[in-house]
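Of the protein chains in this complex, one is absent; all others appear in place.
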Amino acid sequence: VTTVDPLEEKHGVEIDEARSARAETRRPTAKQLEDILFTPLRVLDHGFVRVVDYMGDDAAVVQAARVSYGKGTRKLNEDRGLIRYLLRNRHTTPFEMAEIKFHIKLPIFVARQWIRHRTANVNEYSARYSILDREFYLPARKHLAAQSTQNRQGRSTLLTDDESRSVLDLLRRDAERAYDGYIELLNEDDTGAQIDRNRTGLARELARINLSLGFYTQWYWKIDLHNLLHFLRLRADTHAQYEIRAYAEQILSIVKLWVPLTYEAFDEYILGAVSLSRTGLRVVCRLLNGEKVDQPSSGLSQREWDELITVLGMNR
Amino acid sequence: VTTVDPLEEKHGVEIDEARSARAETRRPTAKQLEDILFTPLRVLDHGFVRVVDYMGDDAAVVQAARVSYGKGTRKLNEDRGLIRYLLRNRHTTPFEMAEIKFHIKLPIFVARQWIRHRTANVNEYSARYSILDREFYLPARKHLAAQSTQNRQGRSTLLTDDESRSVLDLLRRDAERAYDGYIELLNEDDTGAQIDRNRTGLARELARINLSLGFYTQWYWKIDLHNLLHFLRLRADTHAQYEIRAYAEQILSIVKLWVPLTYEAFDEYILGAVSLSRTGLRVVCRLLNGEKVDQPSSGLSQREWDELITVLGMNR
Amino acid sequence: VTTVDPLEEKHGVEIDEARSARAETRRPTAKQLEDILFTPLRVLDHGFVRVVDYMGDDAAVVQAARVSYGKGTRKLNEDRGLIRYLLRNRHTTPFEMAEIKFHIKLPIFVARQWIRHRTANVNEYSARYSILDREFYLPARKHLAAQSTQNRQGRSTLLTDDESRSVLDLLRRDAERAYDGYIELLNEDDTGAQIDRNRTGLARELARINLSLGFYTQWYWKIDLHNLLHFLRLRADTHAQYEIRAYAEQILSIVKLWVPLTYEAFDEYILGAVSLSRTGLRVVCRLLNGEKVDQPSSGLSQREWDELITVLGMNR
Partner (left out) sequence: VTTVDPLEEKHGVEIDEARSARAETRRPTAKQLEDILFTPLRVLDHGFVRVVDYMGDDAAVVQAARVSYGKGTRKLNEDRGLIRYLLRNRHTTPFEMAEIKFHIKLPIFVARQWIRHRTANVNEYSARYSILDREFYLPARKHLAAQSTQNRQGRSTLLTDDESRSVLDLLRRDAERAYDGYIELLNEDDTGAQIDRNRTGLARELARINLSLGFYTQWYWKIDLHNLLHFLRLRADTHAQYEIRAYAEQILSIVKLWVPLTYEAFDEYILGAVSLSRTGLRVVCRLLNGEKVDQPSSGLSQREWDELITVLGMNR
């Protein structure tokens, strides 16, 4: 967890105020999460994730599971064991009983992927009402890579230093121009003050279309623990685009603080797990039985065979 | 808010423990809701509603709205005004940013109506695992009414005392028998101890089918404020079946403690509001213009005409 | 696919009419599904599943996937391969593009489990408006089993013939009594005609609470293919209660007719698949590497070890 303090001049005071407030509550509290409440944690070049509220913790999951199982399960007394049992057997509803709310700053193209997860609540900064800041994403050099030819949605080899420099120059130049055009269209500066009194600015809801997908937006995002784990499973995966994965990884570190038992079970049964297909399982059984199996006799396609061999650590 | 304390012997100690715990938090707290946290509030003869956790309050709604509106709305400084504006204009997403979790005990037939609201999280006591208590709903006399002939889903005139007595006798007798049969099928008492050592009991998941829809179940139910208001709009309505309405009304009293500004706006713009159809509005305009309008000239069906006249207080 | 023809006197004519109607359409049609459209397929003793409408087929999944992948994937030309790729890699959204609508008759206790799947559309027969039929579920003898002591939610050994007879007698007797009580409360027969002119019947919404969870209800249930597969994964599983599994299996047979390529992939990658945990995978790798591994050295709990050994076919 890398803390940024203060993230930005403009939010610094508000955040300090929120952090210094204290109240007494009868609700369950998650001590380690309280420590970072409201603190923006840096992601990418201008983004952040910060927790602004939460409800429940590992105990909330256990409590909900116990209602379902009722008297009959009084003996399942160990919380850790119960949480592992639930996750292992895909008993997902108890994990819906804990909830977390984030304030997130992220590039628009990341927001476009993110919003596809429909089981969350969102309030986004509206550029119909307000003026966006001159803040856009520029990838670090180590993330500038060529299109993968294997995987149609991935990156492969890194660009050379020269190529990277050209790319960044172009991205910066076009983003600056886009923002300049935006301000010219608005005929307002970012405080809302008119620039040229002799002409009328364009409505904000239209002027924004000049901005590119690399500009930062921000939102409040609230989600229950079950759906958050599902989001993380997909977005902390190596197949996810690097930029959204960076957010997912920061959130994973938060989940670890918030619900450590759930995090541990999630790592064991979901993040670190592999699924064997019906045919893949048969191959493993034959191998364990001492049979020789090769791709043609496996019943698997070449691609699935290669993946299986990799997963089993048999590709030397 | 009628408090039951302690609701039941068996839960009394646990609830007292939960209520006496205190922790410090940086989260927003709702003082008046804290006062009744964990306390079961009676509904029907054996049911209850109790708040077991919550996240956010009126300020959470305002905060989320301000993110959406951004800098442009710094002047909308008054929380009450903003909340009223949001509800009046059906800007619903900020109300999704507050969340509440209830522990509810309710008859199965009420649970069946309730669960139709899909945008909530539920963990129900499972009769596959556990044995249900000998607790069933018997309506109070004042709720024993005949089928309405006007409204196919409603009640009309009350039964006579004699008829009521027969109904309650029958309901009680059949419920007792159903439970006796349930226990005989299980061959277990409600502590799980075997009754007759010379025969095998039936699996719980099957034995339960002998119970009737009046028996009580319980669940944890978690929902955001927007969806809760939608639930209350439908279930606190006079067209809702009395038994679920009794729960909705108890929950309304909780909402008033939790988010008083939202409650007030909800009462003004939703609970107390009426919708005029395109034709109904035209009728009102004509009336205000001094025209004589009767049903045939109104363009409304007899039923809609009657309803409009009632709503406008013109039926004397 | 076991067909029931005609399922019931009362629906026979309507169903025949619907089946005999024909129209021309430009929409994709699924020939094999058309053949059984509207035909009730028997489940349990009085239940059924029948398809009443559908939208799309395997080609709809492919078409939606191709929109996502756009020009870049023109080469992924083989539908079967693409569908397998999608399911294997959990690209679930294209499967949301096909939809199916069922008319289902099922016992209330099954309906209560079923409705927990929230991502579907439901219209249930309402006992607030209408009178339920004298139809209740009686398990076949081969499904009357004792409570499992291993698995707190399952069944184990079958009851003896004598025990089964007692169970069925009790279930039948109590269901008959419950229905008799229901009719007495209503003071209406199942055609809605008043029985005793000298007393007032109880409103339907109240009288129904005398019925038990074994009585049949019915509903229209509409769901997209992705969510249907999720439902089937959970409910066609051996851990699901037998009675809902019987419905899931009948629906599986329908899915096979409707979207054969998707069904095949679902069987390979979901139904027949196993998930190895992070530790479980490590155990498999060690075994394949020729190491001796036993439970204590595996890092797995006894239960997980036993399950792994069973899955790998190593428990002789």
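Residue numbering begins at 1 within each chain, and the chains themselves are lettered A, B and C in the order written.
Just so we're on the same page, contacts are C-beta pairs under 8 Å (C-beta built on N, C-alpha and C of every residue); 3 or more make two chains touch, one makes a residue touch a chain.
Keep in mind the model is a prediction, meaning the values are calculated, not measured.
The omitted chain makes contact with just one of the residues A:39, A:93, A:126 or A:250: A:126. Of the candidate positions B:176, B:249 or B:268, contact with the hidden chain is made by B:268.
Considering the whole complex, the residue from C:32, C:93 or C:148 that touches the absent chain is C:93. Within the full complex, the residue among A:145, A:274 or A:309 touching the omitted chain is A:145.
Remark: the residues of chain C touching the chain excluded from display are 18-19, 21-29, 34, 37-38, 52-56, 60, 63-65, 67-73, 93-94, 96-97, 99, 101, 103, 121-126, 129-131, 192, 204, 218-220, 222, 224. Mapped onto chain B, the interface with the missing chain covers residues 69, 72-73, 88-90, 93, 116, 152, 234, 239, 267-269, 271-281, 284-285, 287-289, 304, 311-314. Where chain A meets the omitted chain, the residues involved are 107-109, 111-112, 115-116, 118-119, 122, 126, 128-129, 137, 139, 143-148, 152-157, 159-160, 163, 167, 170-171, 173-175, 177-178, 181, 184-186, 199-206, 208-214, 241.
What we mean here is this: only the chains that are shown with their structure count from here on.
Rotating chain B by 180 degrees superposes its CA atoms on those of chain C, with the angle stated to the nearest 5.
Remark: chain A and chain B have CA centroids separated by 35 Å (rounded to whole angstrom).
Residue positions 116, 152 of chain C are each in touch with at least two other chains.
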